[in-house]
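Quick one: this structure, given as C-alpha coordinates, is what I'll be asking you about.
Apart from one protein chain that is not included, each protein chain of the complex appears where it belongs.
Then we have subunit A:
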Amino acid sequence: MTAASATARASSSSTPGTPAAGAQASGTVSSGAAPAGATAAAAPVSLRGIGRAFASQSGARQVLRDIDLEIAAGEIVAILGPSGCGKSTLLRIAGGLDQPTQGTALIDGEAVRPFDPRSAVGFQEPRLLPWRTIENNVALGLPRGTAKAAGREQVARLLDLVGLADFAGHRPREVSGGMAQRTSLARALARNPAVLLLDEPFGALDALTRLKMQDLLLDVHAAEPATVLLVTHDVDEALQLADRVILLGHEGDTPGAVVTQTIVVPGHRPRDRGSAELAELRGRLLDGLGIDRHGSARGIETTTTIPHYPY
(Lines give C-alpha, C1' and ligand atoms only; values in the text may rest on other atoms or scores of the structure.)
Protein backbone atom coordinates (compact mmCIF):
# COMPACT_ATOMS: atom_id res chain seq x y z
CA MET A 1 0.00 0.00 0.00
CA THR A 2 1.41 3.38 -0.89
CA ALA A 3 1.22 5.92 1.83
CA ALA A 4 0.10 8.70 -0.44
CA SER A 5 -2.97 6.92 -1.73
CA ALA A 6 -3.92 5.83 1.77
CA THR A 7 -3.86 9.33 3.18
CA ALA A 8 -5.65 10.72 0.19
CA ARG A 9 -8.48 8.29 0.69
CA ALA A 10 -8.52 8.83 4.42
CA SER A 11 -9.04 12.53 4.03
CA SER A 12 -11.35 12.57 1.04
CA SER A 13 -14.21 10.77 2.72
CA SER A 14 -15.36 10.81 6.31
CA THR A 15 -14.54 7.29 7.28
CA PRO A 16 -17.49 5.09 8.10
CA GLY A 17 -17.43 3.48 11.51
CA THR A 18 -15.44 6.27 13.12
CA PRO A 19 -17.81 8.54 15.01
CA ALA A 20 -15.07 11.01 15.82
CA ALA A 21 -14.35 11.72 12.22
CA GLY A 22 -18.06 12.09 11.54
CA ALA A 23 -18.51 14.57 14.33
CA GLN A 24 -15.51 16.43 13.07
CA ALA A 25 -16.89 16.86 9.59
CA SER A 26 -20.18 18.29 10.82
CA GLY A 27 -18.39 20.70 13.16
CA THR A 28 -16.31 22.35 10.49
CA VAL A 29 -18.74 23.67 7.95
CA SER A 30 -17.56 27.24 8.19
CA SER A 31 -13.95 26.49 7.36
CA GLY A 32 -13.73 29.03 4.58
CA ALA A 33 -14.96 32.00 6.60
CA ALA A 34 -12.57 34.85 7.31
CA PRO A 35 -11.42 35.32 10.91
CA ALA A 36 -13.84 38.11 11.73
CA GLY A 37 -14.95 37.52 15.31
CA ALA A 38 -13.09 36.62 18.47
CA THR A 39 -12.24 33.15 17.23
CA ALA A 40 -10.83 32.43 13.80
CA ALA A 41 -12.44 29.55 11.99
CA ALA A 42 -10.29 26.47 11.76
CA ALA A 43 -8.72 26.07 8.34
CA PRO A 44 -7.77 22.96 6.39
CA VAL A 45 -4.10 22.25 5.77
CA SER A 46 -2.74 20.63 2.63
CA LEU A 47 0.75 19.31 2.31
CA ARG A 48 1.38 18.33 -1.31
CA GLY A 49 4.46 16.41 -2.33
CA ILE A 50 6.50 17.95 0.45
CA GLY A 51 10.21 17.17 0.45
CA ARG A 52 12.98 18.81 2.40
CA ALA A 53 16.68 18.39 1.87
CA PHE A 54 19.27 19.99 4.10
CA ALA A 55 22.68 20.99 2.79
CA SER A 56 25.41 19.01 4.48
CA GLN A 57 29.11 18.47 3.93
CA SER A 58 28.47 15.41 1.78
CA GLY A 59 25.93 17.11 -0.47
CA ALA A 60 22.22 17.38 0.18
CA ARG A 61 20.68 15.18 2.85
CA GLN A 62 17.06 14.33 2.10
CA VAL A 63 15.04 14.36 5.32
CA LEU A 64 11.48 14.27 4.00
CA ARG A 65 10.10 13.23 0.63
CA ASP A 66 6.73 12.85 -1.05
CA ILE A 67 4.64 13.79 1.96
CA ASP A 68 1.00 14.16 0.97
CA LEU A 69 -1.37 15.05 3.73
CA GLU A 70 -4.82 16.60 3.70
CA ILE A 71 -5.98 17.78 7.10
CA ALA A 72 -9.59 18.82 7.47
CA ALA A 73 -10.48 22.00 9.32
CA GLY A 74 -10.77 21.33 13.04
CA GLU A 75 -9.12 17.93 12.82
CA ILE A 76 -6.42 16.88 15.28
CA VAL A 77 -3.63 15.01 13.54
CA ALA A 78 -0.71 13.52 15.41
CA ILE A 79 2.60 12.96 13.67
CA LEU A 80 4.59 10.08 15.12
CA GLY A 81 7.98 8.82 14.16
CA PRO A 82 11.38 7.84 15.42
CA SER A 83 13.56 10.74 16.49
CA GLY A 84 15.35 12.55 13.71
CA CYS A 85 12.87 11.48 11.06
CA GLY A 86 11.76 15.01 10.24
CA LYS A 87 8.56 15.34 12.27
CA SER A 88 9.46 18.78 13.54
CA THR A 89 10.65 19.83 10.09
CA LEU A 90 7.26 18.91 8.64
CA LEU A 91 5.53 20.95 11.34
CA ARG A 92 7.83 23.91 10.76
CA ILE A 93 7.06 23.77 7.05
CA ALA A 94 3.33 23.84 7.81
CA GLY A 95 3.84 26.97 9.92
CA GLY A 96 6.16 28.78 7.52
CA LEU A 97 9.14 28.55 9.88
CA ASP A 98 10.93 26.49 7.25
CA GLN A 99 10.58 26.23 3.48
CA PRO A 100 10.23 22.89 1.68
CA THR A 101 12.66 22.07 -1.13
CA GLN A 102 9.92 20.20 -3.00
CA GLY A 103 6.16 20.51 -2.99
CA THR A 104 3.85 23.10 -1.49
CA ALA A 105 2.16 23.64 1.84
CA LEU A 106 -1.25 25.30 1.85
CA ILE A 107 -3.46 26.65 4.58
CA ASP A 108 -7.04 27.12 3.50
CA GLY A 109 -5.97 26.72 -0.15
CA GLU A 110 -3.38 29.51 0.02
CA ALA A 111 0.37 28.99 0.13
CA VAL A 112 1.91 29.17 3.59
CA ARG A 113 3.77 32.46 4.07
CA PRO A 114 6.98 32.78 6.11
CA PHE A 115 5.91 32.82 9.77
CA ASP A 116 2.32 32.56 8.61
CA PRO A 117 -0.03 34.67 10.74
CA ARG A 118 -2.82 32.10 10.34
CA SER A 119 -0.90 29.54 12.33
CA ALA A 120 0.55 29.57 15.83
CA VAL A 121 3.33 27.38 17.15
CA GLY A 122 3.69 25.78 20.54
CA PHE A 123 7.34 24.84 20.81
CA GLN A 124 8.88 21.91 22.59
CA GLU A 125 10.35 24.35 25.10
CA PRO A 126 8.12 27.09 26.52
CA ARG A 127 10.34 29.80 24.93
CA LEU A 128 8.91 32.54 27.14
CA LEU A 129 10.58 35.92 27.41
CA PRO A 130 12.13 35.71 30.89
CA TRP A 131 11.82 39.45 31.53
CA ARG A 132 8.09 39.54 30.89
CA THR A 133 5.32 38.44 33.21
CA ILE A 134 3.20 35.41 32.32
CA GLU A 135 0.43 37.82 31.34
CA ASN A 136 2.65 39.85 29.01
CA ASN A 137 4.13 36.70 27.51
CA VAL A 138 0.65 35.59 26.56
CA ALA A 139 -0.06 39.07 25.21
CA LEU A 140 2.90 38.63 22.84
CA GLY A 141 0.74 36.19 20.91
CA LEU A 142 -2.07 38.68 20.29
CA PRO A 143 -2.46 39.55 16.61
CA ARG A 144 -1.00 42.89 15.62
CA GLY A 145 -3.35 45.81 15.99
CA THR A 146 -5.45 44.28 18.76
CA ALA A 147 -7.05 47.05 20.80
CA LYS A 148 -5.55 47.33 24.29
CA ALA A 149 -8.70 46.64 26.27
CA ALA A 150 -9.78 43.78 24.02
CA GLY A 151 -6.29 42.32 24.22
CA ARG A 152 -6.25 42.45 27.99
CA GLU A 153 -9.65 40.78 28.10
CA GLN A 154 -8.49 38.06 25.72
CA VAL A 155 -5.34 37.41 27.73
CA ALA A 156 -7.33 37.19 30.96
CA ARG A 157 -9.74 34.75 29.34
CA LEU A 158 -6.92 32.53 28.06
CA LEU A 159 -5.10 32.58 31.40
CA ASP A 160 -8.35 31.47 32.95
CA LEU A 161 -8.68 28.73 30.35
CA VAL A 162 -5.25 27.28 31.11
CA GLY A 163 -5.72 27.82 34.86
CA LEU A 164 -3.05 30.46 35.35
CA ALA A 165 -5.20 33.44 36.32
CA ASP A 166 -3.51 33.57 39.75
CA PHE A 167 -0.06 33.66 38.21
CA ALA A 168 -0.58 36.47 35.70
CA GLY A 169 1.98 38.72 37.37
CA HIS A 170 4.68 36.08 37.85
CA ARG A 171 7.84 35.80 35.81
CA PRO A 172 8.48 32.57 33.88
CA ARG A 173 11.29 31.56 36.25
CA GLU A 174 8.87 31.74 39.18
CA VAL A 175 6.50 29.08 37.84
CA SER A 176 6.87 25.36 37.24
CA GLY A 177 7.69 23.73 33.90
CA GLY A 178 4.07 22.67 33.40
CA MET A 179 2.84 26.21 34.05
CA ALA A 180 5.39 27.61 31.62
CA GLN A 181 4.20 25.15 28.99
CA ARG A 182 0.59 26.16 29.65
CA THR A 183 1.63 29.79 29.23
CA SER A 184 3.20 28.87 25.93
CA LEU A 185 -0.05 27.20 24.86
CA ALA A 186 -2.06 30.26 25.91
CA ARG A 187 0.31 32.48 23.93
CA ALA A 188 -0.24 30.35 20.83
CA LEU A 189 -4.01 30.52 21.36
CA ALA A 190 -3.85 34.29 21.80
CA ARG A 191 -2.84 34.47 18.19
CA ASN A 192 -6.30 33.23 17.42
CA PRO A 193 -4.91 30.68 15.00
CA ALA A 194 -6.74 28.79 12.30
CA VAL A 195 -4.03 26.16 12.60
CA LEU A 196 -2.34 25.25 15.87
CA LEU A 197 1.05 23.59 15.46
CA LEU A 198 2.39 21.80 18.51
CA ASP A 199 5.91 20.40 18.50
CA GLU A 200 6.18 17.84 21.29
CA PRO A 201 4.60 20.41 23.58
CA PHE A 202 4.48 18.13 26.59
CA GLY A 203 7.65 16.17 25.91
CA ALA A 204 9.66 17.75 28.69
CA LEU A 205 6.98 17.39 31.35
CA ASP A 206 6.64 14.67 33.98
CA ALA A 207 4.21 11.86 33.24
CA LEU A 208 1.33 13.10 35.42
CA THR A 209 1.56 16.70 34.30
CA ARG A 210 1.62 15.45 30.72
CA LEU A 211 -1.69 13.60 31.18
CA LYS A 212 -3.24 16.75 32.69
CA MET A 213 -1.93 18.84 29.82
CA GLN A 214 -3.44 16.43 27.30
CA ASP A 215 -6.84 16.85 28.91
CA LEU A 216 -6.31 20.61 28.93
CA LEU A 217 -5.52 20.56 25.23
CA LEU A 218 -8.77 18.73 24.56
CA ASP A 219 -10.70 21.29 26.62
CA VAL A 220 -8.99 24.07 24.72
CA HIS A 221 -9.77 22.41 21.42
CA ALA A 222 -13.41 22.14 22.39
CA ALA A 223 -13.47 25.83 23.35
CA GLU A 224 -11.43 27.10 20.39
CA PRO A 225 -11.67 24.56 17.60
CA ALA A 226 -8.56 25.07 15.52
CA THR A 227 -6.96 22.56 13.22
CA VAL A 228 -4.26 20.94 15.32
CA LEU A 229 -1.07 19.37 14.03
CA LEU A 230 0.71 17.67 16.89
CA VAL A 231 4.20 16.22 16.72
CA THR A 232 4.86 13.70 19.44
CA HIS A 233 7.04 10.72 20.23
CA ASP A 234 4.48 9.41 22.68
CA VAL A 235 2.20 6.78 21.13
CA ASP A 236 -0.33 7.01 23.95
CA GLU A 237 -0.51 10.77 23.65
CA ALA A 238 -1.15 10.47 19.93
CA LEU A 239 -3.95 7.96 20.46
CA GLN A 240 -5.48 9.97 23.28
CA LEU A 241 -5.62 13.25 21.40
CA ALA A 242 -5.75 12.67 17.68
CA ASP A 243 -8.45 11.90 15.14
CA ARG A 244 -5.76 10.52 12.92
CA VAL A 245 -2.21 9.38 13.58
CA ILE A 246 0.39 9.72 10.84
CA LEU A 247 3.45 7.55 11.16
CA LEU A 248 6.62 8.85 9.49
CA GLY A 249 9.43 6.48 8.66
CA HIS A 250 11.81 5.25 6.02
CA GLU A 251 10.93 2.86 3.25
CA GLY A 252 13.81 0.68 2.22
CA ASP A 253 17.12 2.42 1.71
CA THR A 254 15.76 5.50 -0.05
CA PRO A 255 16.75 8.58 1.94
CA GLY A 256 13.94 10.74 3.26
CA ALA A 257 11.04 9.84 5.51
CA VAL A 258 7.58 9.18 4.08
CA VAL A 259 4.19 8.49 5.61
CA THR A 260 4.34 4.79 6.37
CA GLN A 261 1.03 4.37 8.17
CA THR A 262 -2.15 6.31 8.72
CA ILE A 263 -4.37 5.24 11.59
CA VAL A 264 -7.80 6.66 12.17
CA VAL A 265 -8.39 6.53 15.90
CA PRO A 266 -11.85 5.24 16.75
CA GLY A 267 -14.14 6.63 19.42
CA HIS A 268 -15.00 10.02 20.88
CA ARG A 269 -12.66 12.15 22.90
CA PRO A 270 -11.91 12.09 25.77
CA ARG A 271 -10.97 8.51 25.26
CA ASP A 272 -10.67 5.85 27.89
CA ARG A 273 -6.97 5.61 28.64
CA GLY A 274 -7.37 1.95 29.50
CA SER A 275 -9.35 0.90 26.45
CA ALA A 276 -8.37 -2.39 24.83
CA GLU A 277 -8.99 -0.91 21.40
CA LEU A 278 -6.37 1.77 21.97
CA ALA A 279 -3.99 -0.81 23.40
CA GLU A 280 -4.28 -2.74 20.19
CA LEU A 281 -3.59 0.34 18.04
CA ARG A 282 -0.71 1.15 20.31
CA GLY A 283 0.84 -2.22 19.59
CA ARG A 284 0.47 -1.60 15.91
CA LEU A 285 2.04 1.85 16.10
CA LEU A 286 4.91 0.64 18.24
CA ASP A 287 5.47 -2.09 15.69
CA GLY A 288 5.54 0.55 12.97
CA LEU A 289 8.13 2.46 14.99
CA GLY A 290 10.27 -0.65 15.11
CA ILE A 291 9.67 -1.37 18.79
CA ASP A 292 9.26 -4.99 19.90
CA ARG A 293 6.10 -5.20 22.00
CA HIS A 294 7.26 -8.41 23.71
CA GLY A 295 3.71 -9.75 23.51
CA SER A 296 4.42 -13.27 22.42
CA ALA A 297 7.39 -13.79 24.68
CA ARG A 298 5.16 -14.76 27.58
CA GLY A 299 3.03 -17.02 25.46
CA ILE A 300 0.23 -14.51 25.07
CA GLU A 301 -1.12 -14.53 21.58
CA THR A 302 -1.13 -11.15 19.91
CA THR A 303 -4.56 -10.99 18.39
CA THR A 304 -5.80 -8.33 16.10
CA THR A 305 -9.32 -7.28 16.89
CA ILE A 306 -9.27 -4.13 14.82
CA PRO A 307 -8.82 -4.55 11.09
CA HIS A 308 -6.13 -2.61 9.34
CA TYR A 309 -7.30 0.51 7.58
CA PRO A 310 -9.01 0.52 5.09
CA TYR A 311 -11.48 -1.69 6.92
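In this section, a contact is a pair of C-beta atoms (placed from the backbone, for glycine too) under 8 Å apart; a residue touches a chain by one contact, two chains touch by 3 or more; residues count from 1.
As a convention for this text, contacts and distances are computed from a predicted model.
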{"item": "Hidden chain of the complex, named as in its UniProt record, picked from \"Aldehyde dehydrogenase\", \"Cytochrome d ubiquinol oxidase subunit II\", \"Sulfonate transport system permease protein\" or \"Serine/threonine-protein kinase RsbW\"", "value": "\"Sulfonate transport system permease protein\""}
{"item": "Among A:141, A:201 or A:225, the residue in touch with the chain that has been omitted", "value": "A:141"}
{"item": "Contacting the left-out chain in the complete assembly, out of A:60, A:111, A:129 or A:279", "value": "A:129"}
{"item": "Contacting the left-out chain in the complete assembly, out of A:95, A:201 or A:225", "value": "A:95"}
{"item": "Contact residue for the chain not shown (choose from A:107, A:121, A:205 or A:289)", "value": "A:121"}
{"item": "Which of A:191, A:210, A:271 or A:284 contacts the chain that the document leaves out", "value": "A:191"}
{"item": "Residues belonging to subunit A that touch the chain removed from view", "value": "95, 97, 115, 117, 120-121, 123, 125, 127, 129, 131, 140-141, 143-144, 187, 191"}
